[in-house]
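And then subunit A:
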Amino acid sequence: AEPVIGVSVPNLGSSFWISVLYGVDTAAKADKAKLITLSAGGDANSSQQISQIQDLIQRKVDAIIVGATNGDAVKAIVERAVAAGIPVVGISSPPNTDKLAAMVSADHYDMGKLQAECLAKAIGGKGEVAMMAGPTGQAWSDLRAQGFRDTLAKVAPNVKIVAESRLADNRNAALTTADDWIQRFPDLSGVYSATDDMAAGVVSALKSAGKGSVKVSASNLSPTAQQMLKDGDLACTSIQQIVAQGKAALDQAIAAATKGKVDAKVVTPAVLVTPDNVGSIDLSLVVAPADYRP
Partner candidate 1 sequence: MRSKRPPAVALVCLGLFLLCCLFVPRFATIGNIENVLRVASILCIVACGQAIVIILGGIEFSFGASVALASVVTVTVLPTAGPIGGLAAGGAAAIGVGAVNGWLVGRIGLPPVIVTLGTLMMASGTAAWLAGGLPLDAPPSAIFSWPARGRALGIPVSILAAMLACVALHLLLAHGRIGRLWYHVGANPLAAQLAGIDVARVTLLGYLVAGTFCAVGAIILTSRVASGQPALAPNLAFETIAACAIGGLPLSGGRGHVLQVVFGVLTVAMFNNAVVLINLPVAWQLVLLGLAVLASVGLQKDWAALKRRAGRAAP
Partner candidate 2 sequence: MSVSDEALVATGIAKSYGATCALRDARLALRRGRVHALLGENGAGKSTLVKILVGAVTPDAGRLDLDGAPAAFGSVTQAIRAGIVPIHQHLSLFPELSVHENLSAFALAGGSGLWAGRRLVDPSRARGWLAEVGLDVDLAAPLGTLSLGERQLVEVARALSLDCRVLVLDEPTAALNAGEAERLFAVVRRLCANGAAALFISHRFDEIEALADDVTVLRDGRTVIDAAPIGRYSREELTHAMLGAGVEAGPERLSARAEPVLVGRGFAAHLDAGGGTNVTVHAGEIVGMAGLIGSGALALAAWLAGAQAGAGELSVAGQGFTPGDRRRAAGFGIAYVPPDRHIEGLFGPLSARRNVSISALGRLARLGWLSASEEMQRIDPLLRRLKLHPSRPEAEARAFSGGNQQKLLIARCLALPGLKAMVLLEPTRGVDVAARSVIHDAIREAAAAGIAVLVATSDLDELMVLAHRYLVVRDHRLAAELPQDAPRAALLSALSGSIAA
(Lines give C-alpha, C1' and ligand atoms only; values in the text may rest on other atoms or scores of the structure.)
Protein backbone atom coordinates (compact mmCIF):
# COMPACT_ATOMS: atom_id res chain seq x y z
CA ALA A 1 0.00 0.00 0.00
CA GLU A 2 1.12 3.54 -0.50
CA PRO A 3 2.71 5.06 2.57
CA VAL A 4 0.79 7.72 4.49
CA ILE A 5 2.91 10.66 5.55
CA GLY A 6 1.72 13.24 8.05
CA VAL A 7 2.89 16.81 7.55
CA SER A 8 2.54 19.24 10.43
CA VAL A 9 3.50 22.84 9.79
CA PRO A 10 2.89 25.98 11.83
CA ASN A 11 1.11 28.18 9.37
CA LEU A 12 -0.06 27.77 5.83
CA GLY A 13 -0.66 31.50 5.64
CA SER A 14 2.99 32.07 4.90
CA SER A 15 4.76 31.78 1.56
CA PHE A 16 7.61 29.92 3.20
CA TRP A 17 5.50 27.01 4.39
CA ILE A 18 3.43 26.94 1.24
CA SER A 19 6.60 26.47 -0.75
CA VAL A 20 7.84 23.78 1.60
CA LEU A 21 4.53 22.02 1.28
CA TYR A 22 4.68 22.34 -2.49
CA GLY A 23 7.99 20.50 -2.43
CA VAL A 24 6.58 17.79 -0.20
CA ASP A 25 3.47 17.56 -2.34
CA THR A 26 5.25 17.20 -5.67
CA ALA A 27 7.57 14.59 -4.28
CA ALA A 28 4.64 12.72 -2.78
CA LYS A 29 2.89 12.66 -6.15
CA ALA A 30 6.03 11.26 -7.71
CA ASP A 31 6.56 8.66 -4.98
CA LYS A 32 2.89 7.79 -4.72
CA ALA A 33 2.63 8.64 -1.05
CA LYS A 34 -0.54 9.90 0.61
CA LEU A 35 -0.25 13.12 2.61
CA ILE A 36 -2.19 14.33 5.60
CA THR A 37 -1.39 18.00 5.95
CA LEU A 38 -2.15 19.87 9.15
CA SER A 39 -1.56 23.51 9.87
CA ALA A 40 -1.52 24.78 13.45
CA GLY A 41 -3.06 27.97 12.09
CA GLY A 42 -0.41 30.32 13.39
CA ASP A 43 3.05 30.52 14.80
CA ALA A 44 1.72 30.98 18.33
CA ASN A 45 -0.36 27.80 18.37
CA SER A 46 1.98 25.18 19.82
CA SER A 47 -0.77 23.48 21.80
CA GLN A 48 -2.71 23.06 18.60
CA GLN A 49 0.31 21.53 16.90
CA ILE A 50 0.90 19.13 19.78
CA SER A 51 -2.68 17.94 19.48
CA GLN A 52 -2.33 17.59 15.73
CA ILE A 53 0.78 15.45 16.06
CA GLN A 54 -1.09 13.37 18.63
CA ASP A 55 -3.81 12.87 16.06
CA LEU A 56 -1.23 11.81 13.47
CA ILE A 57 0.17 9.26 15.90
CA GLN A 58 -3.38 8.15 16.50
CA ARG A 59 -3.93 7.80 12.77
CA LYS A 60 -0.81 5.55 12.68
CA VAL A 61 0.79 7.32 9.75
CA ASP A 62 4.01 5.84 8.44
CA ALA A 63 6.14 8.90 9.03
CA ILE A 64 5.68 12.50 10.11
CA ILE A 65 7.33 15.62 8.73
CA VAL A 66 7.35 18.37 11.34
CA GLY A 67 8.09 22.03 10.93
CA ALA A 68 7.79 23.19 14.52
CA THR A 69 5.91 26.20 15.79
CA ASN A 70 8.40 26.05 18.58
CA GLY A 71 11.19 23.49 18.71
CA ASP A 72 11.05 23.11 22.48
CA ALA A 73 7.29 22.83 22.68
CA VAL A 74 6.92 19.90 20.30
CA LYS A 75 10.01 18.04 21.56
CA ALA A 76 8.08 15.79 23.94
CA ILE A 77 5.33 14.79 21.55
CA VAL A 78 7.81 14.13 18.74
CA GLU A 79 9.77 11.83 21.04
CA ARG A 80 6.47 10.07 21.77
CA ALA A 81 5.91 9.57 18.07
CA VAL A 82 9.38 8.10 17.64
CA ALA A 83 8.80 5.86 20.64
CA ALA A 84 5.57 4.70 18.99
CA GLY A 85 7.62 3.60 16.00
CA ILE A 86 6.81 6.50 13.71
CA PRO A 87 9.91 8.12 12.26
CA VAL A 88 9.91 11.92 12.32
CA VAL A 89 11.69 14.19 9.89
CA GLY A 90 12.29 17.75 10.97
CA ILE A 91 12.18 20.51 8.46
CA SER A 92 13.30 24.11 8.54
CA SER A 93 12.47 24.81 12.15
CA PRO A 94 13.04 21.32 13.52
CA PRO A 95 11.83 19.91 16.82
CA ASN A 96 14.51 20.33 19.41
CA THR A 97 15.38 16.65 19.85
CA ASP A 98 18.07 14.19 18.80
CA LYS A 99 15.58 11.42 18.04
CA LEU A 100 14.78 12.69 14.55
CA ALA A 101 15.22 10.25 11.72
CA ALA A 102 16.44 13.07 9.56
CA MET A 103 16.65 16.81 9.61
CA VAL A 104 16.28 18.93 6.54
CA SER A 105 17.32 22.27 7.78
CA ALA A 106 16.98 25.68 6.44
CA ASP A 107 19.43 28.10 7.83
CA HIS A 108 17.42 31.05 9.05
CA TYR A 109 20.38 32.58 10.77
CA ASP A 110 22.20 32.71 7.45
CA MET A 111 19.19 34.27 5.78
CA GLY A 112 19.48 37.18 8.20
CA LYS A 113 23.22 37.27 7.72
CA LEU A 114 22.90 37.56 3.96
CA GLN A 115 20.41 40.40 4.36
CA ALA A 116 22.83 42.26 6.60
CA GLU A 117 25.70 41.97 4.15
CA CYS A 118 23.56 43.06 1.24
CA LEU A 119 21.83 45.93 3.04
CA ALA A 120 25.07 47.25 4.50
CA LYS A 121 26.57 47.37 1.04
CA ALA A 122 23.48 48.96 -0.48
CA ILE A 123 23.43 51.86 1.96
CA GLY A 124 27.16 52.36 1.83
CA GLY A 125 28.10 51.07 5.24
CA LYS A 126 26.60 53.84 7.31
CA GLY A 127 23.26 55.34 8.27
CA GLU A 128 20.14 54.26 10.11
CA VAL A 129 18.19 51.09 9.53
CA ALA A 130 14.95 49.79 10.97
CA MET A 131 13.91 46.17 11.40
CA MET A 132 10.51 44.79 10.49
CA ALA A 133 11.53 41.76 12.45
CA GLY A 134 8.43 39.58 12.43
CA PRO A 135 6.55 38.00 15.35
CA THR A 136 8.22 37.41 18.70
CA GLY A 137 8.98 33.97 20.04
CA GLN A 138 9.19 32.22 16.65
CA ALA A 139 12.39 30.40 15.80
CA TRP A 140 12.42 31.54 12.19
CA SER A 141 11.93 35.23 12.84
CA ASP A 142 14.18 35.31 15.91
CA LEU A 143 17.02 33.54 14.09
CA ARG A 144 16.79 35.71 11.01
CA ALA A 145 16.79 38.85 13.14
CA GLN A 146 19.70 37.54 15.19
CA GLY A 147 21.73 36.74 12.09
CA PHE A 148 21.03 40.21 10.78
CA ARG A 149 21.99 41.98 13.98
CA ASP A 150 25.19 39.99 14.59
CA THR A 151 26.41 40.34 11.04
CA LEU A 152 25.58 44.02 10.77
CA ALA A 153 27.57 44.76 13.91
CA LYS A 154 30.51 42.98 12.29
CA VAL A 155 30.41 44.18 8.70
CA ALA A 156 29.08 47.67 9.21
CA PRO A 157 29.62 48.90 12.78
CA ASN A 158 28.63 52.42 11.73
CA VAL A 159 25.11 51.41 10.80
CA LYS A 160 22.69 52.06 13.60
CA ILE A 161 19.51 50.05 14.19
CA VAL A 162 17.07 52.74 15.25
CA ALA A 163 13.79 50.84 15.46
CA GLU A 164 12.48 47.31 15.58
CA SER A 165 8.86 46.27 15.18
CA ARG A 166 7.65 42.89 16.25
CA LEU A 167 3.94 43.66 16.27
CA ALA A 168 3.58 44.24 12.54
CA ASP A 169 3.35 40.76 11.07
CA ASN A 170 1.26 41.29 7.96
CA ARG A 171 1.45 43.59 4.97
CA ASN A 172 -1.09 46.09 6.22
CA ALA A 173 0.47 46.43 9.67
CA ALA A 174 3.95 46.68 8.12
CA LEU A 175 2.68 49.45 5.89
CA THR A 176 1.25 51.42 8.81
CA THR A 177 4.37 50.96 10.89
CA ALA A 178 6.65 51.96 8.03
CA ASP A 179 4.52 55.07 7.49
CA ASP A 180 5.10 55.98 11.13
CA TRP A 181 8.83 55.28 10.89
CA ILE A 182 9.16 57.56 7.88
CA GLN A 183 7.80 60.38 10.05
CA ARG A 184 9.85 59.48 13.08
CA PHE A 185 13.17 58.74 11.33
CA PRO A 186 13.42 61.01 8.32
CA ASP A 187 17.04 59.95 7.77
CA LEU A 188 16.29 56.26 7.51
CA SER A 189 18.45 54.60 4.87
CA GLY A 190 17.51 50.94 5.03
CA VAL A 191 14.85 48.52 6.25
CA TYR A 192 15.27 44.84 7.07
CA SER A 193 12.14 42.72 6.59
CA ALA A 194 11.69 39.25 7.97
CA THR A 195 9.49 38.23 5.03
CA ASP A 196 8.84 39.44 1.52
CA ASP A 197 5.21 40.16 2.35
CA MET A 198 6.22 42.62 5.07
CA ALA A 199 8.74 44.07 2.67
CA ALA A 200 5.91 44.69 0.21
CA GLY A 201 4.19 46.81 2.84
CA VAL A 202 7.38 48.69 3.62
CA VAL A 203 8.09 49.33 -0.06
CA SER A 204 4.62 50.65 -0.68
CA ALA A 205 4.91 53.04 2.28
CA LEU A 206 8.28 54.27 1.09
CA LYS A 207 7.11 54.74 -2.46
CA SER A 208 4.04 56.75 -1.56
CA ALA A 209 6.16 58.95 0.72
CA GLY A 210 8.60 59.55 -2.14
CA LYS A 211 11.36 57.79 -0.25
CA GLY A 212 12.39 55.46 -3.04
CA SER A 213 16.04 55.88 -2.08
CA VAL A 214 15.62 53.89 1.13
CA LYS A 215 16.90 50.35 0.58
CA VAL A 216 14.79 47.36 1.58
CA SER A 217 15.98 43.81 2.05
CA ALA A 218 13.84 40.76 2.63
CA SER A 219 13.70 37.01 2.89
CA ASN A 220 11.71 34.53 0.75
CA LEU A 221 10.88 34.86 -2.90
CA SER A 222 7.19 34.86 -3.64
CA PRO A 223 6.00 36.21 -7.00
CA THR A 224 5.56 39.56 -5.25
CA ALA A 225 9.20 39.64 -4.29
CA GLN A 226 10.29 38.63 -7.78
CA GLN A 227 8.37 41.56 -9.19
CA MET A 228 9.79 43.96 -6.58
CA LEU A 229 13.29 42.82 -7.41
CA LYS A 230 12.70 43.34 -11.11
CA ASP A 231 11.29 46.81 -10.42
CA GLY A 232 14.28 47.66 -8.30
CA ASP A 233 12.14 48.24 -5.19
CA LEU A 234 13.95 45.55 -3.28
CA ALA A 235 17.72 45.56 -2.82
CA CYS A 236 17.86 41.84 -2.28
CA THR A 237 16.14 38.91 -0.71
CA SER A 238 17.72 35.94 1.00
CA ILE A 239 16.25 32.57 0.16
CA GLN A 240 16.71 28.89 0.49
CA GLN A 241 15.78 26.13 -1.84
CA ILE A 242 12.74 25.41 0.19
CA VAL A 243 10.94 23.46 -2.49
CA ALA A 244 13.98 21.30 -2.77
CA GLN A 245 13.96 20.94 1.00
CA GLY A 246 10.35 19.88 0.94
CA LYS A 247 11.16 17.24 -1.64
CA ALA A 248 14.13 16.08 0.39
CA ALA A 249 12.04 15.89 3.52
CA LEU A 250 9.51 13.66 1.84
CA ASP A 251 12.19 11.44 0.39
CA GLN A 252 13.76 11.05 3.80
CA ALA A 253 10.38 10.37 5.38
CA ILE A 254 9.61 7.61 2.91
CA ALA A 255 13.06 6.18 3.32
CA ALA A 256 12.59 6.14 7.06
CA ALA A 257 9.11 4.67 6.79
CA THR A 258 10.29 1.85 4.54
CA LYS A 259 13.41 1.30 6.60
CA GLY A 260 15.52 2.48 3.70
CA LYS A 261 18.69 4.51 3.84
CA VAL A 262 18.29 7.86 5.56
CA ASP A 263 20.55 10.89 5.40
CA ALA A 264 20.56 12.20 8.93
CA LYS A 265 21.07 15.79 7.94
CA VAL A 266 20.31 17.54 4.70
CA VAL A 267 21.41 21.14 4.52
CA THR A 268 20.80 23.45 1.64
CA PRO A 269 22.57 26.77 1.84
CA ALA A 270 20.88 30.12 1.97
CA VAL A 271 21.28 32.13 -1.22
CA LEU A 272 21.07 35.83 -1.89
CA VAL A 273 18.91 37.01 -4.76
CA THR A 274 19.49 40.44 -6.21
CA PRO A 275 18.03 42.23 -9.21
CA ASP A 276 21.07 41.04 -11.13
CA ASN A 277 20.78 37.33 -10.54
CA VAL A 278 17.04 36.98 -10.19
CA GLY A 279 16.81 35.90 -13.81
CA SER A 280 19.25 33.06 -13.34
CA ILE A 281 17.75 31.46 -10.23
CA ASP A 282 16.00 28.13 -10.72
CA LEU A 283 12.70 29.17 -9.21
CA SER A 284 11.29 25.69 -9.30
CA LEU A 285 13.58 24.77 -6.39
CA VAL A 286 12.72 27.90 -4.41
CA VAL A 287 9.11 28.83 -4.58
CA ALA A 288 5.75 27.28 -5.29
CA PRO A 289 4.10 28.41 -8.51
CA ALA A 290 1.47 31.12 -8.06
CA ASP A 291 -1.42 28.80 -8.81
CA TYR A 292 -0.46 26.12 -6.29
CA ARG A 293 -3.20 25.36 -3.76
CA PRO A 294 -2.45 23.10 -0.81
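Per the selection procedure, all candidates are chains of the complex that A comes from, given by their letters.
Criterion: a contact is a pair of C-beta atoms (placed from the backbone, for glycine too) under 8 Å apart; a residue touches a chain by one contact, two chains touch by 3 or more; residues count from 1.
What you are looking at is a predicted structure, and each value in this text was computed from that prediction instead of being measured.
Student: In this complex, work out which of 1 or 2 touches subunit A.
Tutor: Of all the numbered candidates, the touching one is 1.
Student: For subunit A, which residues count as touching candidate 1 in their complex?
Tutor: 12-15, 17-18, 136, 162-167, 170-173, 175-177, 179-184, 197, 200-201, 204, 208-209, 222-224, 227, 290-294
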